[in-house]
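Handing you this structure, nothing more for now.
Apart from one protein chain that is not included, each protein chain of the complex appears where it belongs.
Presenting subunit A:
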Amino acid sequence: MSELQPLSQPQQTAEPLLNVQEMQFWLDKAVAWGQADSPDTQKDTCLHLNRLRDFLQQLLAHISNMSSTAETMKKLPLLGQFLGRLCWNPYVTAGDTSRNLLLQCLWGLYSEHPSNAVERKANQWIRKVLCQLATEEDDGVAQALMKHMGVPAKEYHLNVLTKMVALLQENVGKSCCSLSNINQRCSCDNILATSDACVPLITCPEASPLIGALLQQPVTCVKEALSEDFLDALSSAYSSRNLSLEEQALVSLWHHSLPSLEEAVLSLLESVTNTTSTPQMLHQQVAQSLLPKACAQHCSLFLVTNDIFRSVLKQAEGNESVKSLVQTFTRCFLWELALLQPQTSVSLKAFFPQSPPSLLVPLLTLPSEMPQESWRNHLNWLSGSLQRLTEEEEEGNGDSRSTRGHYKVFETWFLLVQCAHWVQAAVQLLVTSPEDCGPLLRLLTFYHHPTNRWHHRALQLVGAREAWEHLRSVFSVSARPPIDRLQSLVTLPSSPAPLLTLSLLVNFAVFCQQPLSVSTEILQTVVHHSGLVDEAACVLSSLELRLSEGSCLSNDRVHLRIKELQKTLTHMH
């Protein structure tokens, strides 16, 4: 029978390696922490909190695997003592996770139906410990006052805690390392100690004013004032949505801790790519994420965020939702920067260090900031510059400089993605004033196909021109075009740049001189057969957004047409 046991109970042989030595180690720690209350002990406790949590997790798994408390106590006789000591350690009980794990371990030891003296005693002990933890006072004066003043314990402790937090917050605000007085003792040690002490209190809502104050402390000293553990703990609490910080505190957190910034950017990306949102919704999502505001305040944050965008785009350059996000993000960022600008005087170059300098201001200027008559010249110039830049790099790289060449092309393209309002302006121009469409088409093709793999760009340019000409002819006939003429458009998804063609289509539908009914029908037919309803709606919405924002007030006719087309598309769902 004993030979069969290992086979029938594989759990016991494959147990987590909870050996007696580890138990002893942690018990010794717990004893040491309980005995002294010096700064060193406190520091030691804080340093070990993470590992302690892991150990408690292991313990919990171990306890759950046991069939009875008696068995657990037999295997780990020191367990009771250990858990008991931890209960009285405020660093363990202040933090949500560690307290929870500790309590779970205790529950694990409680037996619903105790079958022997050991289990009965364990039950009693557990109840007693819990009662003491929640109701006993070790401060005699506090006890006396509470009793005679009729103040319940909870209210009292809450008041004291709030008061302490306020006091500490004041201290943090006061202490500033003044470089002028070298003799003055650096108070950064206090800040460091406070931030260390706050590690177990990250998820305690009453402590959040203090945490906010710590984060927003101006960084004046050479030494790093906030402890690593503090920032790490904040970061992980934030990513598991356990943390609520005020705006400025959050910005400060990102500034202090890059991982938390990365987390924020990635989660924004995720939320954008998972759902199809209208341009307005996207704008709102981006603004609400607080990232543009943070980037406007700290150049370094903007640079890091853009690096993340770059790497995402490099992996999937055709990803339209990411491209829209980048464009919206840059718009929001520039808006926030303009709000701050009177106070700061950081040049644009600092925010866009890798972009071609000659293109920076021309691209960042919005079409709405320029009279519509100058668009063509501007776009022609842009197109020419882009072409020159790309050809330079691509041709001068038969040798090892190939990666460098592509680097410059990529940066140019990335800047264009950030300033895609000019791409949209180009589409509008192609539709409204069709002369000399060459440069505009080149610009569009570059936007949709930045990499010139196997020199396909020439081909793609041809395809774009064909699509544009076809659309022009379709929309210039004042009667309803026969179905066969629309056939080639119907195979939209497989054409060179479906989105290029789609945006041309939508713009034609809006701006052409044909009666609305004709335009509507053409749009409806093509979109229905190609299945790109959502994408078309998006293009329409962003067109509307762009037109209504800028001072280039298109006439009411255009807005009316847009509204009608939107209605049509909505009904197609």
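Points to keep in mind about this one:
Everything below uses one rule, namely that a contact is a pair of C-beta atoms (placed from the backbone, for glycine too) under 8 Å apart; a residue touches a chain by one contact, two chains touch by 3 or more; residues count from 1.
Everything below uses one rule, namely that contacts and distances are computed from a predicted model.
Its UniProt record calls the unshown chain "FA complementation group F", which is the correct pick from "FA complementation group F", "Transcription initiation factor TFIID subunit 5", "Nucleolar protein 14" or "Ribonuclease P protein subunit p30".
Only one residue from A:Asn159, A:Ser374 or A:Ser548 touches the chain missing from this view: A:Asn159.
Touch with the chain that is not drawn comes from one residue among A:Leu60, A:Leu130 or A:Val304, which is A:Leu130. Touching the chain that is not shown, out of A:Cys105, A:Leu201 or A:Leu441: A:Leu201 (per the contact rule at the top).
The hidden chain makes contact, of the residues A:Val20, A:Ala61 or A:Val151, with A:Val151.
Although one chain is not displayed, its contacts with subunit A can still be listed: residues 37, 39, 42, 90-94, 96, 99-100, 103, 107, 110, 112, 124, 127, 130-131, 133-135, 139-154, 156-161, 163-165, 167-168, 171, 190, 193-194, 197, 200-201, 204-207.
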